[in-house]
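For reference, the structure is listed below as structure tokens.
Missing here: one protein chain of the complex. Every other protein chain is in place.
Let's turn to chain A:
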Amino acid sequence: MKRILAAVVASFLAVAPALADPVAGGRANVVIQPEPPSLMLGLVQNAPAQQVAGNIYEGLLRYDTKLNPMPSLAKSWEVSDDGLTYTFHLQHGVKWHDGQPFSADDVVFSADVFLRKTHPRFRAVLDHVESITAPDADTVVFRLKSPFGPFLNSFEVGSMPIVPKHIYEGTDFATNPANNTPIGTGPFKFAEWVKGSYIKLVKNPDYWDQGKPYLDEVYWHVIPDAASRAVAYETGQVDILPAGSIENFDIDRVKELPDTCITQSGWEFFGPQSWVWLNNRQGPTASKEFRQAIMYALDREFIRDSLFNGLGQIPNGPFAGSTRYNDTDLKPWPYDPKKAKELVKASGYKGEVLKLVPMPYGETWMRLAEVIKQNLADVGIKVEIVSTDVAGWNQHLSDWDFDLSTTYLYQYGDPALGVSRSYVSGNIKKGSPWNNVEGYSNPKVDALFDKGAGTVDPAERKAAYDEVQKILVDDVPNAWLLDMGMPTISRCSVKDLVTTGIGLNDGFKNAWIQK
């Protein structure tokens, strides 16, 4: 009897996914926070612009949650053995939203002309590129100057959106009136934007991927106040809350509402990691023992559980858990105030007061600064919090005027794109809050990061990055706090919303609503 029951249950479980065939139709109501300055993704790549326009424009590739490339505008691709030639074969029969045919010329124009001028992060990738050519209308070839490990990671829609050549060639990109009515190849067309109220996208009936998208329209609602956004979800005005749209403290309450699902997936490509900048140049934080003491003194589990609602992972070092080549054998630093006290003593600390400049991104980050201050006070380190606004915080970091400061940065899935920038000595430049602000300089680390970026062989890359992680974890140039959990909250009836490593940014291609 038991066995029969088990068999019935098993067969039911096996059938269950098959029941969930996508159905077409319906509308998605989403919160967008803050309102993006523009939807022309070639010009503006901040987070909200990517979230909306990632469904209008497309890149050559998409990435799954393990960051493996998947077809998008390119249906297949080859990499030559020397790692210098990348050949992309494009989809057939793709049309721009205005009906014009899409071809390889658009890709060459986007990468070589448009984005070279407008997209700083892509320009850094272009430094490795010798030529971009279109041998025929369906093929694009990138030739590199030297092998560049993360090159295949650079084709997602936010990193390299393909823009229409027939609209932008020969015009001033920034002032082209077409920027107000973005034309892409994606599953949704731009329909209407009432500033301060909503953005409306409608289904692209001629989309090249037959049968998709399923939804008829997507409304992005602009609601400036965090509490009102939570209420909008409770009252049913919106069905989808992207990460960061409600206060951390509200998440627990909202996720318990009926018919509500929460996922932390969909951010693997960005891999946001938060840490405390430690000024390696001067003061007590110049000493390695002292920095290790800080690492022991921070109660990161408490920080995650009480400030970030238990969302996120404690990092084992400078590589976020979702970033490639994270050395999973490394264990995170434990919370050990006793050891911290010993190390503080050993470092010769004489009671200097350290200046902590917290990142002023809202209540959670202020509480975080207070907890850090108290954690350090518990092991005998004196800290004074200097509160300032966003501009002032940027200024403090850019001028290296701090002892401790909090931050978080995206890692873009690959150490060569998102990790090395904070640790190689070539990136010690005053004037930016996002480079090697802490002033850590180690020729061995520089060489290893160069080695890891300069090859496409995964084994060689892994060897270099394993070694660099060991050195960095021991040197503690910064005190790593949290691989941040980015929860997307939605009605459970919205299916297949988050299926890729960039989540909502290209999520509405597959999303559908269960009736």
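Operating definition for what follows: contacts are C-beta pairs under 8 Å (C-beta built on N, C-alpha and C of every residue); 3 or more make two chains touch, one makes a residue touch a chain; residues count from 1.
By our rule, contacts and distances are computed from a predicted model.
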Review point. Between "Zinc carboxypeptidase", "RsbT antagonist protein RsbS", "ABC transporter permease" or "Ion-translocating oxidoreductase complex subunit E", which matches the UniProt record of the unshown chain?
Key: "ABC transporter permease"
Review point. Quick one: which of A:386, A:428, A:447 or A:463 touches the chain that's been left out?
Key: A:386
Exercise for review: Could you tell which one of A:75, A:367 or A:470 touches the chain left off the display?
Suggested key: A:367
Study note, to complete from the structure: Contacts from chain A to the absent chain lie at residues 226, 247, 249-250, 252-253, 302, 306-307, 358, 363, 366-367, 369-371, 373-374, 377, 384-389
